[in-house]
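In this view, the complex is presented without one of its protein chains, the others remaining in place.
Chain IDs A, B and C follow the sequence of writing; residue 1 opens each chain.
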Amino acid sequence: MTIQVGVLGGSGYTGRELLRLLDLHDGVEVSFATARSAVGSPTPIPGLSFTEAELDRAGSVDILFMCLPHGTAAEWVTAIPEGPRIVDLTADHRPGSGREAKAAYGLAELHADQVRDARLVANPGCYPTGVIFSLLPLLEEGLLDTGRLTVANAASGVTGAGRSPRTELLFAEVEANYKAYGEGNRHRHLKEMRACLEGVQLLFQPHLLPVSRGILETLTVPVVDGVTPAAIREAWTARYGTDGAIQVLSRGLPELRTVVGTDLLALGVSEVEGVDPPVATVVAALDNLGKGAAGQAVQNMNTMMGWPLNRAIRRTSR
Amino acid sequence: MTIQVGVLGGSGYTGRELLRLLDLHDGVEVSFATARSAVGSPTPIPGLSFTEAELDRAGSVDILFMCLPHGTAAEWVTAIPEGPRIVDLTADHRPGSGREAKAAYGLAELHADQVRDARLVANPGCYPTGVIFSLLPLLEEGLLDTGRLTVANAASGVTGAGRSPRTELLFAEVEANYKAYGEGNRHRHLKEMRACLEGVQLLFQPHLLPVSRGILETLTVPVVDGVTPAAIREAWTARYGTDGAIQVLSRGLPELRTVVGTDLLALGVSEVEGVDPPVATVVAALDNLGKGAAGQAVQNMNTMMGWPLNRAIRRTSR
Amino acid sequence: MTIQVGVLGGSGYTGRELLRLLDLHDGVEVSFATARSAVGSPTPIPGLSFTEAELDRAGSVDILFMCLPHGTAAEWVTAIPEGPRIVDLTADHRPGSGREAKAAYGLAELHADQVRDARLVANPGCYPTGVIFSLLPLLEEGLLDTGRLTVANAASGVTGAGRSPRTELLFAEVEANYKAYGEGNRHRHLKEMRACLEGVQLLFQPHLLPVSRGILETLTVPVVDGVTPAAIREAWTARYGTDGAIQVLSRGLPELRTVVGTDLLALGVSEVEGVDPPVATVVAALDNLGKGAAGQAVQNMNTMMGWPLNRAIRRTSR
Partner (left out) sequence: MTIQVGVLGGSGYTGRELLRLLDLHDGVEVSFATARSAVGSPTPIPGLSFTEAELDRAGSVDILFMCLPHGTAAEWVTAIPEGPRIVDLTADHRPGSGREAKAAYGLAELHADQVRDARLVANPGCYPTGVIFSLLPLLEEGLLDTGRLTVANAASGVTGAGRSPRTELLFAEVEANYKAYGEGNRHRHLKEMRACLEGVQLLFQPHLLPVSRGILETLTVPVVDGVTPAAIREAWTARYGTDGAIQVLSRGLPELRTVVGTDLLALGVSEVEGVDPPVATVVAALDNLGKGAAGQAVQNMNTMMGWPLNRAIRRTSR
């Protein structure tokens, strides 16, 4: 069985990555990809060029992906005729958006039941994907001490900020630089994290890395007395299994390049010496365009179609 | 007055940077720079070539800088005839080395009294320089809550690891990558930090950045109730002044490139929302080869000679 | 049908890339990959670890790939028992090596007849692959004026220099730098080029780029009066077809990132104004680890097995 899919807003970094992924997926055929500023220019799919967005066309596919600028997907969802089921990669229907009631939130390994029958799936943000998958099993298993602060220091490549030209994203500004931003616990992704991690006191501090792709999140996790790295790994594998897109390292911490170009999320944990009460260092690594966006969108489509969750996802980095 | 100085081990990243700085300093003349593996090749100082190290020569200068591999400076100090005063840029005489009693520890703005008359000065490590200058005034002024954990997430460029060829430092390994190392609170710089920050519970987690130079340290600092960013800035400026090498930002957080190529340490602080008990985010930025090594070595020489602390240090990045 | 293959020297950049490619190829099973310095550590193929090289093991496969250091493959070829057919990715049996008579030279699209039945195939160098594929059809069709100089200015990423640690390949040496090397027309790849391009006066000047992967070669080609870009494109497509691994751009010049991560070679040509007698600018772009090494090795294996030339090669960059 082959289904028809369409992509609205396909010329940004996320859109192009999604098109590359869909091209690898033998269950789908891409009917169209739109891009207002790139009409007529080639997409990453051989033989397919970008077109203008049209309501009728958008309504004619089985699954419609939205890679539009944040804030513009909501009206498209309203306008599009019944028909296609939608995976929205913008923030418009995520927890904290005010429109979350209209959509299933799609952390792929956690929300399959809601996603399966949803008309509209809100694809999670890149940062929340790493933080929530890291912490949720620890919270649920009672390993995390919610009485103390969890500190998430995150670092992301620049494609996370999109492809619209801005001075601060120029090569000569980013190269040889590194900086914190969204300081003061005010990043817009915090709402998503808090909605899924009730009771956790969280400080989230992102930084901009001089790399194109990839997110590494270093978490200082307050743990209940006696919690070992082994116990943390066990909580993760109990929830995610051992052969899916979430890879639990048996030792050490993941680094960026082993996940860049893949749809994997790698998790590692390290014991911390000389600190009392105890904390653990947890590191989550993912590609912001892979598991942090397009990869998870494909997982959600797989679930919506009743296919295996990890069909066609990429496991090998360059 | 011009003094004679010598550099042992001048061909690594720190040694070369120190030579560039000494060349800018009109109070010194560099008599020699040694480098076993580069004898005869040019130093960064016009007209000066690297030579073999010789005891007699080493003993003939006013100030001798040691940029040797860690672990090899101690025997040189013992072997060198009376005469030169020494600034040791290795870890051999720093707090925690077991030889700290033989040397004055040289955080330039804090230890001028001990450095002034010392025969041997232990030049601080790059990471401790940022962490200690950030926290010490807060600790002394009672702004830091020592009952809770202080988390220091640090990121450094690769020159911090030296110039000896190792696979993990190759361009193709570092580029497009980012990773934690020294995990589990086991980095060798922790002893230095702890010696200066008694009573502070500290978690120090370094990372390797795909940049050549620079350190950015993001600290989550537990503060006593009611402590504002303004109070933190005031504690810093009371200790360091406002026109020295330690620059306190009146707002925002420093980024890497504004300090790379300089001998400055920039400090910034941001209030943190939605966390109780309160914490502040403090960011320290410095060039690991500047204030983190050669720049502070020059400051220490300045103090030893009775010159102004910040004579000849660099204030403008590229 | 699935064949058994082995890789000698699999832990360098070329070896790892070849393993990734073989893992994508559903006609082969990788029996072993050797790496003296990495015995026991994981290969890029899930479940396969590096082993010591053993003659018996090496002799047990259908196809044996050699990714050894240059100069060490020749003795392996002599020592290995009859049995496996060999693709040698070193320079040991290439034109100009003195051992070229023992092997078929494997420019995949040009030498299929010789490769098909060869016991030993010399896989071409990365630079010659771009230069020869660019020029040979022009030479054969009489478009190139051999009475004048052809200038090939090439730029390569650092993986072309291998993974053995050398100071000049460290991140802090390569980043923000660019330089010529092999100056004076003395690069060892020139023999390979000259052997295939008889009568062409060639100046080959390589440079080192601050990128991990990829080669871009900018050729100034003296052309016979009246030769248009269209004629050059036609000579290429007549020789290589239009749907293979060699992609002829219908307009413009290729850039590095569209080929990195693929096994393609992209060719473009531009008319040159204001120069008489006339020249054309030809640009060839390839991944030095793809079409420049592992990709072409897989093409040669495909030919040796009677499979389609381009089975399992990669066409989409990231």
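What we mean here is this: contacts are C-beta pairs under 8 Å (C-beta built on N, C-alpha and C of every residue); 3 or more make two chains touch, one makes a residue touch a chain.
Here the structure is a predicted model, which means the values were calculated and not measured.
The chain not shown here is touched by just one of C:His70, C:Arg257 or C:Arg311, and that residue is C:Arg257.
Among C:His207, C:Arg233 or C:Arg311, only C:His207 touches the chain that is left out of the view. Within the complete assembly, C:Thr220 is the residue of C:Gln114, C:Thr220, C:Thr237 or C:Thr316 that touches the hidden chain. Residues of subunit C in contact with the chain left out of this view: 148-149, 151, 153, 155, 176-180, 183-186, 190, 201, 203, 205, 207, 209-214, 216, 218, 220, 252-257, 260, 270-276, 279, 281, 283.
Subunit A residues in contact with the hidden partner, per the touch definition given at the top, are 13, 157-159, 163-167, 169-176, 210-213. Residues 20, 23, 44, 46, 175-176, 261, 315-316, 318 of subunit B touch the missing chain (whole complex, contact as defined above).
As a convention for this text, only the chains that are shown with their structure count from here on.
Centroid distances built from C-alpha atoms place B farthest away from subunit C. Centrality by Cα centroid goes to chain A.
Taking each chain's centre as the mean of its C-alpha atoms, subunit B lies 46 Å from subunit C.
Here the spacing of subunit A and subunit B, counted between their Cα centres, is 38 Å. Per-chain CA centroids place subunit A at a distance of 37 Å from subunit C. Looking at subunit C, one finds that residues 175-176 touch two or more other chains.
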